[in-house]
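Only a single protein chain was left out; the remaining protein chains are all shown in position.
As written, the chains take the letters A and B, and residue 1 is the first residue of each chain.
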Amino acid sequence: MDTLFNSVCSSGGFCDALGVWLAALLTILVFTYLIRDTFLFRIASSLLVGTAIGFVSAVVIRNVLYPLVIALVDDIFALPGSWLAVVIDLLPIVLGVSLLMKLTPNFRGTTFSNIGLAYLFGIGAALAIGGALSGLLVPQLTATMISVAPQGDSLDWLNGLLIVIGTLGAFLAFRFIQPGDRPWQRVYDTITKGWGTLGRGFIMVAFGALLASLISARVSALVGQLYFLLHDWLNLI
Amino acid sequence: MEQPRINIGVLLRRQLIPVGIALGVGLIVLIGQFISNSTLDSIVGVLVSWGAIVGAFALLLGLANLGMFHAGRILKRDAQMPFSILIVASALVVFLLVLPSGGAGAASQWVMRYLYQPLEASFLALLVFFIGSAVYRALRIRTWEMALFAISAIVVLVGSVPFMAVVSPLIPAAKEWVVNVPALAGVRGILLGVALGIIATGLRLLTGIDRPYSH
Partner (left out) sequence: MIYCPQCGTANKPNSKFCKNCAALLAPSTDVRCPICGTMNPSGAPTCANCGTRLSTTSAAVSDRTTPADTPENITPFTPPELPQAENEDESAPPASPAASRPLFNRSSSEWLRRVQKTPPPEAPASNAVAASAAALVAAASGTDATNLTAPQSLAQAPARVEEEDVPDWLREIQNKADRQAAAQSAAESVALAQDSVPAPKKPQLSEIKLTGDDYDYSDIGGEVTDEMKAQLEAQAGGVQTMDDEIALARKLLGLDVDEAPAAATEPQAPPLVPLAASVVAARTLSGEEPRAEIETPAAETGAMAVEEPPQAPAAQMASPDAIQPISSETTLAPDKDGISLAGAIAGAVAVGAAAAKLTDKEDDVTAGELIEPQATAPAEVTLVTSDETRASVPAEATNETSAAGAIMITEGTESAAPTLETGEVPEWLREMAPEQEASATLPSADEDELPQWVQELAPAGAALGTVAYLSELPELDQAERDELPEWLREPVAPMSEAATEPGSGDQAESQTPPVELPSWFSDPAVTGPTKDPFEVVEMTGPLAGISGILPLALAITEPHMLATPTPARSEGGRVFQSLLAEPLASAARVETADKRKGLFTVNHLLYLLILLAALVPLFFGLEQAGLGLNAATSGTALFYDELESVPANGNALLAFEYTPGGAVELDAAARAIVNDLAARRVNVIALASNPNGATLAQNILQRTREEFPEFTFVNVGYIPGNEAGLRALASGWLSAGRQDVNGVAWGSTPLAGAVRNMDELALTVLIAGDDAALRAWMEQVEPRVSSPIIAATSAQLEPQARNYVNADQLQASLRGLTGAAELELLSNQTGPAVKTMDAFSVVSLVVAGIIIVANVMLLARRKK
């Protein structure tokens, strides 16, 4: 296919020009949504979905399944010495095929797919726990504690203190515990509620920063597409 | 009262085996993350590599389900049939173009550069307009929390503009302070909560309390 494509489309030639026009047309189709949800917009969204499906499935099949099957076939041909390799190659295929049985309407088929699902869930849960502990919880807590340690000038120390207060406050903002009746429990509850309220403020600041960052990212996409239309397509700039 | 008969075979197939697999594999991998042992590491490595392959099958499962859904709409001659035809047809064409090279060939790059990328980028660019109208309608300062939210967004947005540094160096400095101190604290608190939630959910899965993979 690539050879055929290369023979038809030479570099920087007709295919690229056609591609530019196609890309410009698709961009304009998407922007018609600013007027209203039109038939043209639906065409563009359908094309996006279809392209994504075809692209991802082709990459997965070509880069994952195809080598796997080739390796299994090679190991089978190398039997009996490679029985362990055959088992190692075959088992993930069996587990993966069991997942695909979810598509069958047969109840027994869907029951068999539970095996593949169970394997995925087990692996995923274990990796998630390990990653959350070692990659998120420990480093972040360590950094929070280090922030309190005076380093640099007093402004850095103050910023560090603010970070600690804000981090713990953001944590306490999600506290939903009924207060006790004893005096010290009431005092404790008052302190944690107040701190949680302060933490909610820090969370709102974080959300504002996230919103601004999101706007920046999308503005970059808008400007990039308009630049493509004006520069690559219309050559106006 | 007569005790109900328990079908051991059914129970084994539908409950015990999947739970056993999830628990067994999960515990081995979890222990392997904290204990350094060559044998254990090799077993964990094999199990995790299998998990990667099964994950690829899961991706295919999602794609196949989507394809079946649209194929069903075509067969039923649904009102949305034309769009489903377009989806299936474009998927087939792109699949045939990309499959031979696996994504690195000229055809794959042409599809990516002139078809896939403009479409997805345009959809993301469209969001700017809707965010603009959304902030006009919804971002109204009525409480102190909304005030903090709005002020933080304005400061970061204005501070991200490069030539505001020419207007006043305090503007980018304020933006840097907001991002590096209060926003960082809030994000860190959220991340810590997310981490604890991940640990709790993972433990529920590994102890069999939650069994989403069985009936």
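One rule holds for everything that comes next: a contact is a pair of C-beta atoms (placed from the backbone, for glycine too) under 8 Å apart; a residue touches a chain by one contact, two chains touch by 3 or more.
These numbers come from a predicted model, not from an experiment.
*Asks:* Among B:I17, B:I31 or B:V48, which residue is in contact with the omitted chain in the full complex?
*Replies:* The missing chain is touched by B:V48.
*Asks:* Of A:L100, A:L162 or A:L226, which one is in contact with the hidden chain?
*Replies:* A:L226
*Asks:* So which of B:I21, B:A183 or B:L205 would be touching the chain we can't see?
*Replies:* From the options B:I21, B:A183 or B:L205, the contact with the absent chain belongs to B:A183.
*Asks:* For the chain that's not shown, point to the residue among A:N6, A:S82 or A:Q140 touching it.
*Replies:* A:Q140
*Asks:* Among B:L27, B:I74 or B:V161, exactly one should touch the missing chain; which is it?
*Replies:* Spelled out, the listed residue whose C-beta touches the missing chain is B:V161.
*Asks:* Tell me where the left-out chain touches chain A, residue by residue.
*Replies:* Counting over the whole complex, chain A touches the hidden chain at residues 34, 55-56, 59-60, 63-64, 67, 71, 107, 111, 123-124, 127-128, 131-132, 134-136, 139-140, 142-143, 163, 206, 209-210, 213-217, 219-227, 230, 236-237.
*Asks:* Pick out the residues on chain B that sit against the missing chain.
*Replies:* Residues 3-7, 10-11, 13-15, 41, 44-45, 48-49, 51-56, 59, 101-104, 108-109, 112-113, 116-117, 119-121, 123-125, 128-129, 131-133, 135-137, 139-141, 150, 153-154, 157-158, 160-166, 172, 179-180, 183-184, 187-188, 191, 215 of chain B touch the chain that is not shown.
Rule of thumb we're sticking to: only the chains that are shown with their structure count from here on.
*Asks:* Just give me the whole-number Å value for how far the CA centre of chain A lies from that of chain B.
*Replies:* 4
*Asks:* Any idea which chain A residues touch chain B in the complex?
*Replies:* Touching chain B from chain A are residues 1-2, 5-6, 9, 15-16, 18-20, 22-24, 26-27, 30-31, 33-34, 42-66, 68, 88, 91-93, 95-97, 99-100, 102-103, 111, 114-134, 136-137, 140-141, 143-144, 159, 162-171, 173-174, 199-219, 221-222, 224-226, 228.
*Asks:* Help me check something: in the complex, which residues belonging to chain B touch chain A?
*Replies:* 13-14, 17-19, 21-30, 33-34, 46-51, 53-61, 63-68, 83-84, 86-103, 105-108, 110-129, 131, 135, 144-146, 148-157, 160, 177-196, 198-199, 201-203, 205-206, 212-215
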